[in-house]
Structure formats: C-alpha cells, structure tokens
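Scroll down for the structure; my scribbles are underneath it.
Every protein chain but one is kept in place in this view of the complex.
Entry: chain A
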Amino acid sequence: MSDAKALQQERTEIFQDVYDNKIPKRVPINIAMGLEPTAQFGGIDMTSAQWKPSMVAEAADKLCQTVFSDVCVFSGSLRLPSFYQSVDSQSFVMGSNGFIQHPEVIGMDPEDYDYLIEKPYDCLLERVIPRQYKALDINDPIRMAINLTKSFTAYNNDMMELGMIRNKLVEKYGYYPGGPITAGGFTEAAFDFLADQLRSFRGVSMDVRRMRDKVKAACEALYPIVFKKGLPSSVSNYTHVFFPLHMPTFMREKDFAELWWPTFKRHLEEYASLGVHSRIFCEDNWDRYVDYLYELPTDTYLYFEYGTPKLIKEKLGKKFILSGFYPVGLLKTGTKQQVIDKAKEIIDIMAPGGKYIFTWDKNPLTINDINIDNLVALTDFVRDYAVYQNPGQKAGMEFNTEDYKIAPSKKLESKYFTTWDQFKSSHPEVSDLGEPKLQGLEERVFQFLMYLLL
C-alpha cells in the first residue's frame, strides 16, 4: 500500500471512530483554509483566483505539503463572484480587498410577513430574491432567465473545478475523504434564515418586539424549506448537515426559547429520525444555552467559537461530538510556545473520553490573519501530543434513530416546485425513466435558489 493510502486509511479510521463513539488512536485534526488565503499563500491575486479557481491548484498543493491536517488543507470556497456578480447580488458583495462577504441587507419588508406565512416559497422567489439579486428582476423576464442561467451554470462549473482540485489533493496526500463543508447538506435554522437575508439582523431584532406572532409563524412557514434545503440525498453515520447558527447569542433567552429554538430542535430531531446527523457551528459564546444544547440528538457535532471549554466538555462531552475553541487570532499574535501551550490547555480539557475533533474557533479569511509557521507548529504539536492510550474503547452515548419519533413535516408546496406526480399528470406520455432526471433538475434548481439566500 502506498504511503498516501495507508495514511488515508488511518485518517478515515480516526474520524470514523469518533463518529462511531469509539476512542480513536489520536485526535483527528480538521484544519483547512479557503480559496482566498490559499491564493495569497501562493502569491496569487485573490480576485483573479476567485474568477479562475484552477489558478490556486499549485498553491493548494504547496499548502498541503506545509501544514499537517487530517482533512485536505484546501477547503475550496462557498462564495465566488461568478455566480453572485452575474445576478448583481446585494447580499454577497466583494469588499475593497477582494473578499466576498455578507453585509446587512433587507430582502423582505414587514408588510411581506403575511404572504411569507401563507406561501413561503412563492414569497422568497417573487419578492426576496429579486430584491437581493437585482439582475433577477421579474419585470424583465427574459433578461432574468438569461442571468439566472448564467449564475446557475457558473456555480456548477466553479464548484466542480474546486472539487477536482480538492479531490486530487485528498488522494495525493491521503486525507480523510469525508466531505467538505456542504457534502452532507447545508442549511440554516428557520429563524436565522428569516434574519440573515430576509429581515436582516436589525429588522428581525425589531420584529421580535413589534410583531412577535408573525416572527413565530414565519419560522413555522419557512421550516419545510430549510428542512428540504439541508436534507442529504443519502444517509451516513459519517456525513453531517451543516448549520451555522447566527442569532441566538444576540437574543434574550425568553426570545430564543420561544422564537428561535422550537423549529431548530424539531429540525435536528426530524433529521435524527431519518438517521441524518447535523453539525452545528455555535457562533459566538453559547455557555448560557448549554442546557438547551443538551436536548439535541445524540452525536450532533457541535463546533464552538467562544465559551468555556471545561463547562462544555463536562455538560456535553458524553453525548455529542465536540470541536472548536482554539483561538485563531493567537496564530497571528502569539509566540510558537504560546500557540502550543494554548493547544495543550484545550486538548487536556476536550480530548479525554473521546468524541473530540481538533479545530480552531473560526477559519482565517486571509493569509495575513495568521502566521503560517505558528500554524505548522500548532498542528504538528496536536498530531504528536493528542494521542490516546486506550483506542477502540467506547467513548460515550450511542445514537439510535428509534429514539427520535417525530411526525414528518409538511412538504414544500408551491406553484414553483413541480413534483413528479404533477408533471406526470400534465404529461401522461412521459416515461418513468424521466423521473430521476426531471426531479433531479427540479431539486438542483431548488437547492441553488435557496443557496442564494443562505
């Protein structure tokens, strides 16, 4: 067996052990960087690389040779200008330094709540998307159709290009082939979806006090959409639907408990009832919500930004897979020794008993955010230090699909989403062989349109 294959086998084993509630040989390291810092690492202009992702292939290869990680050190990108700028995005915009980001934008007015609650998908397509994507103007239908096709095609092409670079590196260096960020599915909590691009952070903060009932009803109305958005096509113990969690730490507990949490908890439980696991990024500090987190399905993968590692480990360490907390900022400001001391401190708390994957609190966005020598020292240290003496032993609680009995949610209903039965009734001559093809396309278009709002 080649060295790379042997390494890949070992890496697969340590990740799968964590997901199967066994103590692995050592703590898996999940450190990866996006397209932008990778381009800068290779001395390539960030904007050019975002328009032509294949430009970074060599830099990504060099990064993999430089930094140790158990996953491919190059993670690709979620946000590229080709599919945002071609539809004149207001919600994903390139800053003066070439980095695409999400400013505060409003895609839905308070007057739109009733329509959203009545026909959520129709409202998103007719009102929200045209506001956030000025080139998708429903009053200019032919240009809109052309622009949407360009964006959709650019998305598929660019993602494929990035996937090919990454897959090649995974095989070359024997990384854990478990998927990149969106492989298992990518969605949001219903409330966060309402907040991010529909009402905005500011808008939803107003609505919570001024029109609470409508906020609650909107979360219910959006639930089938965010549920469908994240639902993976196949179920595995080793893939996770990814949720970045945005609003909870900025809300009072009362508002969180009544408005944010119920649809989210149901969302994860409904996935669990199907055997689907979730990976949630607890942005900011979730210490005060630790008892709520405990209610989530066993083996949910909890990734933390800030907070108290000891508290989280003690309360949640047996039931969940934990990750995060390492302060990425230290890689810029600390000495090598400080970087290592911090890693030791976190590992000594988080690693005992298993169910732990090492990563930083958030990804650096540009190469200047970190000192690469410090990063090399960090991951080399973790690899050599975070070793278990009792691999193979049981690590914690077992996940059982049967523990989650939940009535299936309402299916998405909209004149803009055609089910196979609907298609068949209007085209009775169709062959059943058309089903996977046409339903597949219907799904892909749904996925893309909702991706524009995530």
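Details
By our rule, contacts are C-beta pairs under 8 Å (C-beta built on N, C-alpha and C of every residue); 3 or more make two chains touch, one makes a residue touch a chain; residues count from 1.
Following the convention adopted for this analysis, contacts and distances are computed from a predicted model.
Note on the omitted subunit: UniProt lists it as "Methionine synthase", one of the names in "Multiple sugar transport system permease protein", "Ion-translocating oxidoreductase complex subunit D", "Metalloregulator ArsR/SmtB family transcription factor" or "Methionine synthase". Screening A:G329, A:P352 or A:G392 against the full complex identifies A:G329 as the residue touching the chain left out. Among A:I146, A:M206, A:L274 or A:L311, the one in contact with the hidden chain is A:M206. Only one of A:Q9, A:Q101 or A:N400 touches the absent chain when the whole complex is considered: A:Q101. The chain omitted from view is touched by exactly one of A:T249, A:S278 or A:S323, namely A:T249.
Residue positions on chain A in contact with the hidden chain: 93, 95-97, 99, 101-104, 201-202, 204-206, 208-210, 247, 249-252, 255, 284, 288, 327-330, 332-334, 362, 364-366, 368-369, in rising order.
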